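Now for chain A:
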Amino acid sequence: MSPFLQVSGLTRRFGGLVAVNDLSFSVAKGEIVGLLGPNGSGKTTVLNMISGHLPPSDGQIALADTRLSGLGPHKIARQGVARTFQLVRALPSLSVTENVIVALAFGRKRLWGEAARLEALKRLEQVGLAHRAGQQAGDLTYIDQKRMELARALAADPQLLLLDEWLAGLNPTELQTGIELIRGLKSSGITILMVEHVMEAIRALCGRCVIMNAGIKIADAPTAEALSDPAVVTAYLGEQHA
Partner candidate 1 sequence: MIGMLGYVALAIGWALFSGPTRYVSLATVAFFGIGAYTCAVFSEVLAYPLLLLVAGLIGLGVALVVGLATLRLAGVYFVIFTFGLAELIRQLVTWYEVNITGTLGRYIFLPVTPEGIYWQLLALTAAAFAMSWAISRSRLGLALKVIGEDEVVASHSGIDIARVKLGLFALSAVIMTLVGAIQAPRWTYVEPSIAFNPTVSFLTLIMALLGGANRLMGPILGAVPLFLLFEWLSANFPNHYSIILGLIFITIVFVLPNGVLDFIEKGWARRLPVAKPAEVHK
Partner candidate 2 sequence: AVTVATGFGRAAWAEERKSIRIGYAISKTGPNAGGAGITTLPNYLLWAKDVQDAGGLELPDGSRLPLEIVEYDDRSSAEEVVRAIERLANEDKVDFILAPWGTGFNLAAAPLFDRYGYPQLAVSAVTDKAPDFVKRWKKSFWMLGGGHDYAKALAAIMADAGKAGTLNGKVAMVSVADGFGIDLVSAARPAFEEAGIEVVYDKTYPVGTSDFTPMINEAKASGADSFVAFSYPPDTFAITQQAQVADFNPKLLYLGVGTGFPVYAKNNSENATGILSLGGIDPANAANADYRKRHEAVTGIAPDYWGSVITYASLQMLQEAIRRKGLDREAVAAEIASGSFETVLGETKLEDNQLRKLWWTGQWQNGQFVGIAPGDRAGASQLVLPRQSWKKA
């Protein structure tokens, strides 16, 4: 498989702190890869650099044959990269539908008007939020906002989807629904890089995991193998999960 997303030598410093240190990994097209690691190991920072929210201090990111590093977030978005945020970023005073239309209007499809509205409703339905379409986004519960954020990301018609702890805070039943939803995306051909602490979801969804600790990659292997790596167990999983 030729790599679809290629990250090489990626580094990010905050003052003296090296949050991500010389990180390299790749994701093939259509793959779901988990990005794991203890709190503060730099996972969100990696997503931030891929999506263009933060410029890398060093290293390269490429999607298919396009170099992403150095581009602004709006350019990267137009290359087909969409994401959700660890702390949901809704547009609270816009309606739920409008939240989704934003991605349609400025994403790769450039839909506007009635066409955009219909497409937005479709996306909302996909995440199970159609019944809230007319509400103000700020009135939704946290979890519904997360759903809406996913609908927004999907509306951008992404090739690569970055999920930052999208499944966190769901109770076990909801978690199952969430897992099914993501699995459905995979079958539609979207490549996914997901950060998650919920092992159950990782095991269910990810074929492969990249595991970081203190900004450095400590494992990159098929999920079962990576999660039984002793280094990963001590740094991340703890004994009872091993």
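Everything that follows uses one rule, which is that contacts are C-beta pairs under 8 Å (C-beta built on N, C-alpha and C of every residue); 3 or more make two chains touch, one makes a residue touch a chain; residues count from 1.
How were these candidates chosen? In short, all candidates are chains of the complex that A comes from, given by their letters.
Note that the structure is a prediction, hence the values are computed from the model and not measured.
What candidate from 1 or 2 touches chain A in the complex under consideration?
Selected candidate, touching chain A: 1.
What residues of chain A sit close enough to touch candidate 1 in their complex?
51-53, 72-74, 77-78, 82-83, 85, 89, 91-98, 101-103, 105-108, 112, 117, 120-121, 130-131, 133-136, 152, 156
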